[in-house]
Every structure is written in structure tokens, then in C-alpha cells.
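Here it is, the structure, as C-alpha cells.
All protein chains of the complex are present and in place, except for one that has been dropped.
Right, subunit A next:
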Amino acid sequence: MKIKLCGLKYSKNIKELVQLPLDYAGFIFYPKSPRYVGEEFDPAIPAMFPESTRKVGVFVNEELQSLLEKGEKYQLDVIQLHGGESTEYCRKVKDAGFELVKAFQMNESFQFQSLKEYENVCDFFLFDTKTENYGGSGRKFNWKVLEKYKGTTPFFLSGGIGAQDAEQIKQFTHECLYALDLNSGFELQPAKKNADQLEIFLNKLELESMKKDKFAVDQRGYYGEFGGAYIPELLRKNVDELQENYLKILGSEQFRKDYARLLDNYVGRPTPLTKAGNLSRRYGTNIYLKREDLTHTGAHKINNTIGQILLAKYMGKKRIIAETGAGQHGVATATVCALFDLECVVYMGALDVERQAPNVARMKMLGAKVIPAISGNQTLKDATNEAIRDWIANPESFYLIGSVVGPHPYPDLVTRLQSIISEEIREQLEKETGNPNPDYVIACVGGGSNAAGAFYHYLNERKVKLVAVEASGLGVDSGETAATITIGDIGFIHGSKTMLMQDEDGQITEPYSISAGLDYPGVGPLHAHLAVSGRADFLSATDQEALNAAKVLAESEGIIPALESSHALAVLEKMQFKKDDVVVINLSGRGDKDMETYMKHFA
């Protein structure tokens, strides 16, 4: 069953509502309604809802031209008609490309034959309570009369539905019931909705869309429409083998024990959650840093490589392939390969080999073979291409991917392995503040693994605002950027359907960021889904903003962050927090590897 929330108007109120799984958002364009949006209504307000929420304009006997203009101006998907509009009028609205809902007012004597002529022109009917004034009475009608409706057009059930009606709705069945239309029953005042009450109500309905694990991957590896395994047949057997094994192995007693032991004794987990006092004062709120920079090898990447190397080991693999951008994943892979005595080949863009020299040296000392990728822009994308090509040529090897990208099951595999981050945040915050849930979790996004890990246990806690920060390089419109969600569109990269930076011919664009770890033209499919569904906010920070943020953190807290993590810190400047907000920033790595860049700018 779908949910429509109608009679919306205020942007501040809508901000609270966008987190709810609303299928339709209704705006009333009838001047006599107490919920009339008004003459000067800002088109940016309906646009606050994610694309997955269809925008509905409600009209009563409006002049056709004016209706079409409003439909265009407010980018409405659906037109709902409440007056005495004729089928001819309906047809014209429909021909203009809108979905059409025609409302009818119900009472005991309603003549259902009168619907016949509308059956073919309307996508939906809406059954409301009969009143003098075109609905909006706040009263229910007797739903029993709908037993007499034998048509095939699906309908919205409307009229005075309130928080107390959840049980009755669950009992009510009708073949054509399509959606609930909610309005005055959930208001603090006309057009101002009560988000908390709505959430409780929707939970009671036990809708599919309110189910836990809304953000889990499905059987075929999709998050909503994103993900999948778009790989050549050459990789099919490898990917199938991994798909068949990963959950079994990750769930096994042995794996869980080995993984936990290594995280404790080798990686140095749990990592602290540091209250950043000076930073908190600076931004007038409560800022906590999740200290992934304090892990062995200095970034969150090791959480993943420890898990995948165990998986490789259990699958009997002898040779490990990896790609790396900043070199953090390469180092983390070389590290675990040394620990488990496995052959290690790391592909790294030739440009990154140059700008991350200390990490290249570390990989070599750890015994890995570093192969510069000389195709394309010679950065992470190209290194990933080369790693995949190596895997095609050496199907008995294990490809140890470094982020929540690639064909299914990699995005899910890496997300699970990084989810230790939010698991710890929950425990630590609970101890510190008495509440496991912060108001905000902020993380930078390259492929998206540290963000996925920091978000994971909050994905279904809709009150926790998730903020993902992309690198915008020299600026989102500069052409020198890596802000995939902001400027990209749907495409296919490294085996995954996701958001992607590409030109109009579908050629993948070369990204740019000062930070090698964020220099990627795609993003994990989970994040594409979080962005499109509106569950996470995607912001961006430029090179300069990240550099500044690094300096601030160094000077105020005595912590030098990785350039990647500095992007997450940079949005503190752009966001507004309340005094008692709890803000967690995932400090994904330390800045040692970036000292040369920092010195160039600060020396």
C-alpha cells in the first residue's frame, strides 16, 4: 500500500518529513482551502522531496491553462481533481503528460455507476468523505460503502484518517485499494504535519517500505535500482563463487572469532570516539571524532582487508590482487598479505604512485608488487580497470577490492566488514551520552566504504541524519571535480550500476581531487540509493576547504587528518547545528601520507 501525505506547504516542516517513506506528497492549489499553498509558493519546496516521492497538485475546477502552467512550474507528476471536472477535461490533463487522480465524495447513497465514464481516463480514483466544500472535512466516511465499488481503477482512501485508525486500516481489504491519503489527521495546525506521529502510524501499518533493512542488498545485488553484477562472462565464475560463499563464511563461527580477534589484537579496535572539545566550541555543538586514524596502517581500510583476507584464506586462494588510490588500501592489503603469507599484487595509477610515494614505499617493504596503471588518467579508476583485467587473466586469484564498489557481492561484503565502525559508535555514544543515536553522522565518500561503515547501523534509524561528503576538487562546476552524486547520472562502472561522472556519449569522465582517495568517478551503489531515496544528504567540499579544515583540526585538537577525512570536516563550516546536537564525524584516516601536500600549502 502506498502513502500520500496531502496539504503540505512549509519548507521547515517538509525537512522533517522527507525522511519518511512517502510515495506521494500533495500540494493544494485551491484558494479556498485552509491548506492552500498561496500565490507566491516557491517551486523549490516540492522539490525538497526525493524523486521517489511523486508530487501531486490538488485542484478544484481550475481553469485548464492555469492548471497546466502550475503543473509545469511546480514540476508536478500527478494532478488530483476535486471538483466537477468532466472526462474531457481529465483527458486534456492526461494528454499533457500528468498522472491523473479524480476524487469522488462518498456517502451511503453514492452512485458507483457514475464512475464508469472516468474509468478510462483516470489512473486512480480518490474516495473522500462527502461534504459541502470539496472534501478536507477531517471526517471519515463508512468504508463499507466501497464494497459496492466493482471497477478496476485503483483508488486512494481518503477522508479524516488519523493516528487511531491503523488497526482498522489493516483490517480493511479491497482489491483496488492502492494508497492512503493522509492529511488533517496528522496535523499540529493546518498544513503543518506531525512527523513523529506519522512515523509511529506508518510503523504500525507494517508497510513493506517501513520494514527494517530497507537498505540491504537484494537477492541479485541491488540497492533499489543500483548495484547488480555487470561483468563480462569471463568473470562470471569468480563472481558466482564469491556470491555463493561470502555470507556463509562471514556468518561462520570460525570467521567471526578470527575476525574479532584480529580487529582487537592486530588492528587496535575498538578505536576511540574522541569528544573534540575545541572544535565543538568553535561550531557551537557537540562534535565527536571516530578515530579510524588510530588503526594499524592509519585508515579504516584495514577493517575490510582483514575480513577479505580471511575470506580468501577460507576459499583457498593463494594470490591477492588489489587496486589502490591513496595507497591506504594498497598498504592495508600488503599488510594482511604479509601477515597471511600470500602473494600480493597492487595496481596503482601512475600519477598516484607519484603523489603518494610514502605509501608506495610501505607496500614494497611489506613485500607487495606495485604495478603502476598507465591507462587513462592514471588514477584509481584506471588502477581498478587493471586489477579487474588481472583477475580476468588469473581467475584463481582473489580480488580484494578496497571500497563498496564493484560487482555484487563486493559492495555488500565491504559494507558488512566496515560496519564495525557504526557498531562501535553506537556503544561508545550510549556510554558517553546515554543515547546510541547521534543527530548527525558525517563521512567523506570516495567509493564510499568508510561512509557505509559509519552509516550502516543507522540506516534504518531515520532520526539520525546521514551526511556524505564528496570531493568537489576545484568546484562542482569547474570540470575538475570528483563530486559524483552532485554532477553525475546513472551508468555502469566496474561492474556496478550506479551514479557516475560521464559525458553525453557515456564515456567515463576523469575525476579530479587533491585527495587521491576521493578521486573516483563513480560511487558505491548503496550511496547512489541513499542519495536518490533521500536517506542521506550529499554535500561536497573543495580542495581548499578540505585543506583549511585539516589545518583547523590540527591546530585545535592536535590531530592531523588524512586529506580524505578533511573533506568530511570541511562541511562543519557549511552546516548549522543546534547547541545540544550530537555530531559524529568519521575520521577515516591520518594525515601522514599527505604531509607533502600539506607542506606545499602551509609551509
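What we mean here is this: a contact is a pair of C-beta atoms (placed from the backbone, for glycine too) under 8 Å apart; a residue touches a chain by one contact, two chains touch by 3 or more; residues count from 1.
We take it that contacts and distances are computed from a predicted model.
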One chain of this complex is missing from the view, so tell me which of "Pyruvate:ferredoxin oxidoreductase beta subunit", "Putative DNA-binding domain-containing protein", "Class III extradiol dioxygenase family protein" or "Tryptophan synthase alpha chain" is its UniProt name.
-> "Tryptophan synthase alpha chain"
Please pick, from A:15, A:73, A:148 or A:237, the residue that touches the omitted chain in the full complex.
-> A:237
Of A:120, A:142, A:203 or A:375, the residue in touch with the unshown chain | A:375
Out of A:78, A:202 or A:229, the sole contact with the unshown chain comes from A:229
Residue positions on subunit A contacting the omitted chain are 220, 228-234, 236-238, 375-376, 381, 385, 388-389, 392-395, 490-495, 500, 502, 504-508
